[in-house]
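Dumping the structure here so I can ask a few things about it.
Note that one protein chain is taken out, while the other chains of the complex remain in position.
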Amino acid sequence: MAGNTFGRLFRVTTWGESHGPALGAVIDGCPPRLSLSAADIEAELARRRPGVQAHATSRREPDKVEILSGVFDGQTTGTPISLIIYNRDVRSQDYDELRLVFRPGHGDFTYQAKYGIRDHRGGGRASARETAARVAAGAVAQKVLDQEGVQVLAYTLELGGVRAQKIDESAIWDNPFACPDPEAAAAMEARVQEVRALKDSLGGVVQVRVRGCPPGLGEPVFDKLDAALAAAVMSVGAVKGVSIGAGFNAARRLGSENNDPLIPGGFASNHAGGILAGISNGDEIILNAAVKPIPSIAREQQTIDLKGQPRTLTVKGRHDISAIPRIVPVIMAMVRLTLADFLLRQRAIQ
Amino acid sequence: MAGNTFGRLFRVTTWGESHGPALGAVIDGCPPRLSLSAADIEAELARRRPGVQAHATSRREPDKVEILSGVFDGQTTGTPISLIIYNRDVRSQDYDELRLVFRPGHGDFTYQAKYGIRDHRGGGRASARETAARVAAGAVAQKVLDQEGVQVLAYTLELGGVRAQKIDESAIWDNPFACPDPEAAAAMEARVQEVRALKDSLGGVVQVRVRGCPPGLGEPVFDKLDAALAAAVMSVGAVKGVSIGAGFNAARRLGSENNDPLIPGGFASNHAGGILAGISNGDEIILNAAVKPIPSIAREQQTIDLKGQPRTLTVKGRHDISAIPRIVPVIMAMVRLTLADFLLRQRAIQ
Amino acid sequence: MAGNTFGRLFRVTTWGESHGPALGAVIDGCPPRLSLSAADIEAELARRRPGVQAHATSRREPDKVEILSGVFDGQTTGTPISLIIYNRDVRSQDYDELRLVFRPGHGDFTYQAKYGIRDHRGGGRASARETAARVAAGAVAQKVLDQEGVQVLAYTLELGGVRAQKIDESAIWDNPFACPDPEAAAAMEARVQEVRALKDSLGGVVQVRVRGCPPGLGEPVFDKLDAALAAAVMSVGAVKGVSIGAGFNAARRLGSENNDPLIPGGFASNHAGGILAGISNGDEIILNAAVKPIPSIAREQQTIDLKGQPRTLTVKGRHDISAIPRIVPVIMAMVRLTLADFLLRQRAIQ
Partner (left out) sequence: MAGNTFGRLFRVTTWGESHGPALGAVIDGCPPRLSLSAADIEAELARRRPGVQAHATSRREPDKVEILSGVFDGQTTGTPISLIIYNRDVRSQDYDELRLVFRPGHGDFTYQAKYGIRDHRGGGRASARETAARVAAGAVAQKVLDQEGVQVLAYTLELGGVRAQKIDESAIWDNPFACPDPEAAAAMEARVQEVRALKDSLGGVVQVRVRGCPPGLGEPVFDKLDAALAAAVMSVGAVKGVSIGAGFNAARRLGSENNDPLIPGGFASNHAGGILAGISNGDEIILNAAVKPIPSIAREQQTIDLKGQPRTLTVKGRHDISAIPRIVPVIMAMVRLTLADFLLRQRAIQ
């Protein structure tokens, strides 16, 4: 069973390669009578687009989306919503060398091993370009969340070892790193310049907070909300770890420290990160995602070719220094898609 | 859509509450003509059973399994395999107080919020007892993995802040902590005694290593192997974080440090943890799981009752100091189930 | 993907062979807080049990069901409901000859072809015995339908060429053929005696009527309500055709004859059988199922053995003359399971 569909009731199927004519998403199971326009979606896509900042890729997709079905008179109809985003500004010749050589840290080797064939241009399906469809679909999911007053916030908690020391939500989209701490953002900028000079790349940590999530979401025992969120976020390329609430820190705490006492109206603390026994408890959901450094670096690397022979490779083309901050709206989208799905799943048994 | 089925092709549905008459699993999609006996399964269940060690729960289930269907003349037939484990030694009266009160850190509050009803006895479906069915099913999954020579190893990397300094596989099941470092195991014992005196509990980290996994397993873009493993392991109660390979450490590395160079026959390092772009690369798969301290502690805690009124609670009954080591075979089972499923999924496209 | 799970939200997984220790069903996704007891289920199982009538098999299962999970204080809890029915009165030695020989009209040959192994005793998984689990699950599904006032009626429309000329619902369970026309039932009895003397068997037609189904159930374009009902009913062994409303007669009508005019409050006729464009229209749902004659006959038949060599076979053991009427509650159960599932699916988007 192929893996290009996400969700059980609010279902998204994405398609498209980096250097094909287009990519897109089909959303099946979206409730009817939600207002939806291309502009709603493009506002989210804009967050994923490379900005003016020096560290960003120079590929500039306008990322206009077209809604091909499922919307009538500005409202969803309950039928599948097909979204298409055309690929523009494609320079496939940058990738000619990669037809025969595997880039370290990329999916080149594993796609070849799995399918016996691969579209090498720009990483094909394994390209970060694929995430545009996720962001577009996530914007539709947010329409479902809006019905229940659920808000999803995501930001850069850490980049290249520089960590935000405070969470000022209003600052997030005001700096080129989606960082909620303007001072940390400045330090991140310095770190990026440093690493750029080394022709190297950086990783970091993205944090998500969900507010207004009603208690009761999550389907034990296998489709627990935290399990589903972990899969959703780990399915984003470059993410190597996911934790909820206290996460790996919980491993070193005593039970008396880690338990959140219940008090009238809620909880006295939130080490659980808003999820108990796989079900949302009404508190803020907090999730951290570890993002690895981008594997495409301008330094020479050791690798092999299709015949298994040793080769050296210096990756050409236009590449970011870090998946952060462009990965921030992608992770946010995956959380939105997960929550929209679980909201519908909970409705079914009520 | 309820969440008690795991897997797409190798599918396991579990059922049962802690204090009901029995619990079990139905496995659908197991290939035919694999040898299978109750003894094969009970050998795995024995690892999950509380041992002689002082820190373990005093509930002693014999955990005999009965195979009710799907096996004929000692071989699987391709039809559903129904496994049943009867609950014995149940002391439901220990839990009478919990009918009206929510235990901090448990699913009591969230089950009530989700379903409007709950079986409070021993945690009902949210009990760790549920994982016996997972372990039983995992033993069947291993039969599929055996066909391909895939081995799954799991052990305690860290308990209560004490970390294994070496990985001696032969030592794992020779100490009461499933720890691959006998010296660390001794230190863990000391830490457990210390915390027992405090009437408190401990968390830790479980590590999994998969050997012999062929390249090509994993279904991008949403059912990536790492995403599926993350969900599988996070679906185990008490797990609050999952990472692959370098995990959260990758967030602080440079790309040149984190990339694994390809060399003839494989990779020169394994920061990726055996998975690239969501597909196994043939190298060892390495996964870490953060396990929170057991929330049931003998110290008085602040909580609320069904009516939302404040209460204090001292949890009675028989409880472990840590989910470790009994969680180790459970996590191992979830990894087995995931890999068996992806092996079958890969066969379908070959 | 193996096929022992039915439904998307109200999901039933069945297991068990004819001559194994037991068979059962696990229901996942049943809404919480529905009253449910073993007696509720056994009342339905009683309809499937062979009666005192001469034509019925002499195997007499008491068909007691045990609820192993998912019910607390007499109410469903939202967790999986595990049902078990033990097999009693099993005479496996009747089937020894069938280890090596394929019975015509049965699944012996195809199970062997598919799995390379089969439990030959009593047909194993392919036995009609398997349907007990469906009927049990259907009784639980009816609890969901009760919430919405949906009633499912099924009866024998035709047996061995004798057709009911009127539908007297109160008569259905008062004769040994589940026939709504007492006079036709008498003629059926005569036909059965005639065919018994020939050592042969009979087929017939079962009709289902659903009342009180709200409009709006069904998920175009592939999971249309009629498509799902067709699959549900065709999945019952012995069913070779399914039609909705006018069915095959519609193929010979003019559009002006076949269209059902809309009138205030509903429709002026019901050739559609209550379903338009795959969605229930609020009118009575009418479905016909063609049931083939039972293939196990006491006359000598031509066949082959496991090695492909020609053989003759006279089927021994205890067999009915017709799958009717025991198939009637089974078909009713499949319709109930389908409707319960679609009711929950519709709730999710409302």
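Should a chain be cited, it is by its letter among A, B and C, assigned in written order, with residues numbered from 1 in that chain.
The rule is short, and it goes like this: a contact is a pair of C-beta atoms (placed from the backbone, for glycine too) under 8 Å apart; a residue touches a chain by one contact, two chains touch by 3 or more.
Note that the structure is a prediction, hence the values are computed from the model and not measured.
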| item | value |
| --- | --- |
| Residue of A:63, A:119, A:223 or A:283 touching the missing chain in the full complex | A:119 |
| Where the unshown chain meets chain A, residue by residue | 1-5, 8-9, 11, 13-17, 20-24, 26, 28-30, 32-33, 66, 68-70, 72-73, 75, 77-82, 84, 114-119, 124-125 |
| Contact footprint on chain B, counting only the chain that is left out | 1, 8-9, 29, 31-32, 78-79, 220, 344-345, 347-350 |
| Footprint left on chain C by the chain that the document does not show | 1-6, 8-9, 14, 102, 104-107, 109-111, 113-115, 125-126, 130, 158, 160-161, 195, 198, 200-205, 215-224, 226-228, 230-232, 234-235, 237, 240-248, 250-265, 268, 272-273, 275-282, 288, 290-297, 299, 301-304, 308-310, 345-346, 348-349 |
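The working rule: only the chains that are shown with their structure count from here on.
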| item | value |
| --- | --- |
| Chain whose Cα centroid lies at the greatest distance from that of chain B | C |
| Interchain centroid distance [CA atoms averaged], chain A/chain C, Å | 46 |
| Approximate Å spacing (C-alpha centroids) for the pair chain A, chain B | 27 |
| Chain centre separation in whole Å, for chain C relative to chain B (CA means) | 39 |
| Multi-chain contact residues (two or more partners), chain B | 1-5, 8-9, 14, 114-115, 125 |
